[in-house]
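Here the structure comes first, spelled out in structure tokens, and everything after it is commentary.
Only one protein chain is missing; all other protein chains are in place.
Labels A, B, C and D are assigned to the chains in the order they are written; within every chain, residues are numbered from 1.
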Amino acid sequence: MTLVQLSRVTPGVSDWFFQSLSSPFIAAAGDSRLERLPIIARDLLTSRLPEPWRWWLNSLLAILVVLFGFAILFALLTLVERKVLGRVQNRPGPNRTGLPFTKLRLFGLGQPLADGIKMLTKEDIVPRSADKLLHFLAPVALLAFSILTFAVLPFGRNLVPVELDAGILYFFAAGAGTELAVFMAGWASRNKYSLLAAMRALAQLISYELPLLLSFVPVIMMAGTLSTTGVVEAQAGWKFGFIPHWHVLTPWGFAAFVIFMVSALAESNRSPFDLPEAESELIAGHLTEYSGFKYALFFMAEYFGMCALSAMAVTLFLGGWRAPLPFLEIVPSYVWFALKLFALLFGFIWIRATFPRLRIDQLTRFAWKFLVPMALINLGTAAFWSLTCNWSGPLQLARWAIALALVAGPFVVMGRKLSRDYAPRTYRYA
Amino acid sequence: MTNSPIVALHGTPAVAGGNAPSEICHSPLAPGGAHVRSVRDEFHGDLLEVSMGPHHPSTHGVFRMIATLDGETIVKLKPVFGYLHRNHEKIGENTTYLGSMPYTDRLDYLCSMTNNWAYALAVEKLAGQPVPERTEYLRVILAELTRLLNHTCLAGFLLQDTGASGTPLMYAFREREKILDLFEALSGSRMMCNYQRFGGCRVDASPEWLEAAKRLADGYNEFLDEYEALITGNEILMARTQGVGVMPRQLAVSAGITGPMLRAAGVDYDIRKVDGYGVYPRFNFRVPLGDHGDTYDRYMIRVLEMRESIEILRQAFAQLPSGPIMDPKAKIRGFKPKPGEAYGRIEGPKGEIGFYLISDGGANPYRYRVRPPSFINLTVLEDMCLGHSIADAVIILGSIDIVLGEVDR
Amino acid sequence: MSIAFLIIALVTLGSAAVAMSLRNLIHSALLLIASWAGIAAFYLWAGAEFVAFAQLLVYVGAVSMVVLFAVLLTRQSRVDMAIAPDALRRIVAALLAGGATLGVLFGAVVSAPLPIAASATPVTVSVRQMGQELMGTHAAALLIVGALLTVALLGAIILASTGREDPPGVAPPAVAPPTRKTS
Amino acid sequence: MSLSPLQLCLLFSSALFCVGLIGALARSNTILVLLGVELMLNAANINFIAFWRFGPAPSPATGVMFVVFSIAVAAAEAAVGLALVIAIYRHQKNIRLQEAVRLKG
Partner (left out) sequence: MLGIGLLKGLGVTAKNLVGSFHDPARLVTTEYPEQRTKLPENYRNFPFLVYDGTAAIDGLRCVACKICEVECPPQCIYIIPDRDEKGRPTKKPKVFDIDISVCMSCQICVEVCPFDAIKMDQQYEIAEADRFDRLLLKREALAKPNSYYQEIHPAEAAQVDAMLAEARRKADAKAKAAAEAAAAKAATAKPGAANPPTRPPAPSGSTPATAAMKPATAAMPEPAVPPVQPTQTPAENSATGNPVAPKTGTPGA
């Protein structure tokens, strides 16, 4: 994973845009060689070049590394997901496909490759009455939007492809396009299932956009910045020398993290919120009329979206690329980032393996009647937390207690209200 | 009668129709009086007709539902079946009595043992054929194992329909495999057992087999506990199933619903108790009843029935006598019952499975008729689905527990 | 002037113009969304980073959804698609009016003695700066906008709600009085 | 004659404005009319940005502030407008503007 601050703008590229992207790369004095490995590798490749070219090549390298990294992650993730699902379900999962033309199985590591070949060689079917242009554009747009979101993620110390002042805003602005693409897919297919799925996708994405955005407002409030590196910076340091200052370890941060992850599940159309492609109801939802490579693109975009949202959650709440304990800092930052990312992705898979699916009205109700109020209350909690940041001693305990109550109280009350009509039952016997 | 027969309108506001063309009406198809908004056809834009099936992931085979949707709310649902029709009853009239036995395996292919029993019971009634006691016990053991198998499958399928990514289904199938292994060891086939004979059964159970079956029955509660921990308390499942697909009691009775569906509606009717066929009166077991008649009740009743089945199995293993498994007077070849008619029914896992036979004294039955529980239970599908969303229709169908082999015959 | 601006302008104008002339409402809406995205690109080009992302978030993310929802909810039959007899006249009139306005505006822009900024030193506004402005100078406006948005939200809900007794999305009432519930 | 960047931006915005105007006037579909209005609003926003960026710029952030508020107001307008469209549709079963002449429900 790597790379690259875009270096200072060149005379040849006069647009201010690129200037604003640059922030000088300063390697901290204590950075180990391992830590700086990606930068060193990049400089090895490009340092000889004259300035405008160097800048372009650096950017290109960053893009390529991010794209390849996530493409490989995507391939691995499909396999890991199937393996984990399999293990949860008491079966080994795909373990046959290894190296082609050999008997080596390698625990099924060749499966993504085989899937890819299959997808590429399948016939691309477009329904006759479909809106052909939109039908084609939808997967492309979806993938493009999800790739765009990778631009501002800090993958490690000094490893952020584009340093934007309003990075978080950019992230969600780019992500907002995905719902459009899903709608295009559903509408252009001219299939009733697809159309229903498109409507569902719209309702779902609109509903969950709000708690998603609201949930990280406290983080921005606390960090005082919209830039992703700034947020990571705000989570530096350790309390008592071993408890990291991650946002998730505060009452409001934990609540926000949960809200964020639930909304992220919904935004990336993952179970239990996979209503747009609910296979037991709508065949494959908006993907019903897609086959071959276009289908693979959708699949890829879904996983990219999942990765991007998880990475954002890592950045916002889990301290980004920071090590959890001081002495673990010898492990390079990008490794920590990857570990945290994998942990969250595993959570996605685990949840998928466990839960049944919600219904669309329950889904929207959950968003509007539970998550949004919770996020708003959480905003208040964060404000309280921020106002009381200089309480100490017993007051510190009181601060924790009040903040916890502010989070847990509404959760219990609203949770009870939400599940008012549902309860386990006891049965009588004749 | 505590259930008020009102199916409330809910669902997404997605493609809501106007006030003007819609009206509250009593659906003629819902004698319970389900209030459903009917939308006049002049307003085409608002209604969407979706043909679910026969090729659809969750119609449990080749079943088709033509659903008319208002947004996602079902305003009309027409079940279409017969894609798997294969003249079962006519074939039965053209084969010998014994020759129909393997065909009954194919009715409800999850419960071949109970189908066999019901058919054997009908023929035994027709021919006045006694059955040895050991066989009666074996039949009870196999029927209860079948009930475990069927209800386990149903729990898995239902959860799959609600969108769980295979996990409950796989756990259910893990246990089902064990029962199927037992069936295979006894009858030679996992699903198409063809085990019962008129006046007995085909193979005796060895002590090893009985030991294995006992072990399974003893371990089954553990599996049920795990399964319930996985899913029964799950808020999503409760939200999805409670209050969904309510079947009022009098509708259930008047539509001839039987089995767990009927008991989930709160009607105490279990043929094992009512008829007391076989040696069931000797066992001590309870019949769980639901109060709401919704999908959750139908699911839970089955789970509770499984626990009762385990009790029956334990008692049966303890009481199992030794002795012959075939009545010495029973005939395999040249079986020609004297003219007459008989209806044999048992409490199958899905409901009352019955066979009606008329003999004219020949080698083939003159009339051969099946009372398939899942077909008759399916008739109330529309009444249960109206006013619910399309996602609910899928789980309501799942909770009815149909097997198309039996519905279409 | 950079090529980037020209491309942005062309894409924005082109997609807007085509959107306004298409008969297929979905296509129009999607093209308009492209046009809004083009405007966001213009903001980006002009250095208003925050505004660009806000434009994307609001228009591409939210307004587009509402528009598409509205289009889908008001699906038309074929009859509605036919052009009314007076449509042609109206189109001509609209073109004339629009052309005249365009001419006036162009003339004004070209002939007006506009002050030229010292574009050598591009102004940028950092997010922090904007936040301070919002909470300081424009605090009142911010509050008013907040109130406006809330009122608009409520108004939209009331306008669009069906006025049915049982609004959709409410939990289906428990069918039977829950006789035995434990929790 | 060479145009300054500001002028170019203004020309761009006026062209966009006219496109929106023509659309709003020519089309009878309520949604499209609303979208035309929305485009005109956006054209105005472009002007703010253009003057902020290329104008004499007395206060550095005023133009940007204006646009931010304008976007917020536009969002509100779109929400209410489209809700109105749906109300009209529910009432008269189409969204042709010419038919929405009865100020009566």
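The definition used in the following text is that a contact is a pair of C-beta atoms (placed from the backbone, for glycine too) under 8 Å apart; a residue touches a chain by one contact, two chains touch by 3 or more.
The structure presented is a predicted model; accordingly, all values stated were derived computationally and were not measured.
Note on the chain not shown: across the whole complex it touches A, B. From the options B:G53, B:P79, B:G200 or B:G387, the residue with contact to the chain not on display is B:G200.
Within the set A:I39, A:V88 or A:L363, the residue that contacts the chain not displayed is A:V88. Within the set B:S51, B:T68 or B:T95, the residue that contacts the chain not displayed is B:T95. When the full complex is taken into account, the listed residue touching the unshown chain is B:N234, out of B:T73, B:Q129 or B:N234.
As for the chain not pictured, it touches chain A at residues 84, 87-92, 95, 350-351, 353-355, 411-412, 415-416, 418-419.
Panel shows chain B; residues 95-96, 98-103, 105-106, 132, 134, 167, 171, 174, 177, 181, 184-189, 192, 194, 197, 200, 202-206, 208-209, 226, 229-238, 322-334 of it touch the chain omitted from the view.
Keep in mind that, in the parts below, only the chains that are shown with their structure count from here on.
Here the chain at the heart of the shown protein, by mean C-alpha position, is A. Inter-chain centre distance (chain C to chain D, centres taken as mean C-alpha positions): 7 Å.
If each chain is reduced to the centroid of its CA atoms, chain B and chain D end up 61 Å from each other. Within chain C, residues 47, 50, 54, 62, 69, 72-73, 76, 122, 162, 168-169, 171-174, 178, 180 each touch two or more of the remaining chains.
In chain D, the positions touching at least two other chains are 90. Residues of chain B that touch chain A in their complex: 10-12, 14-15, 48-50, 56-58, 69, 72, 159-167, 170-171, 174, 230-240, 242-243, 268, 270, 273, 286-292, 296-297, 300-301, 304, 389-392, 394. Considering their complex, residues 14-17, 20, 131, 134, 164-166, 169-170, 172-174, 176-177, 179-180, 183-184, 187, 198-199, 202, 205-206, 209, 224-227, 361, 364-365, 420-421, 423-428 of chain A touch chain C.
Remark: chain C residues 1, 5, 9, 12-13, 16-17, 19-21, 25, 28-29, 32, 35-36, 39, 42-43, 46-48, 50-51, 54-55, 58-59, 62-63, 66-67, 69-71, 73-74, 76, 80, 84, 87, 90-91, 93-95, 97-99, 101-102, 105-106, 109-110, 114-117, 119, 122-123, 125, 129-130, 133-134, 137-138, 141, 145, 148-149, 151-153, 155-157, 159-160, 162 touch chain D in the complex.
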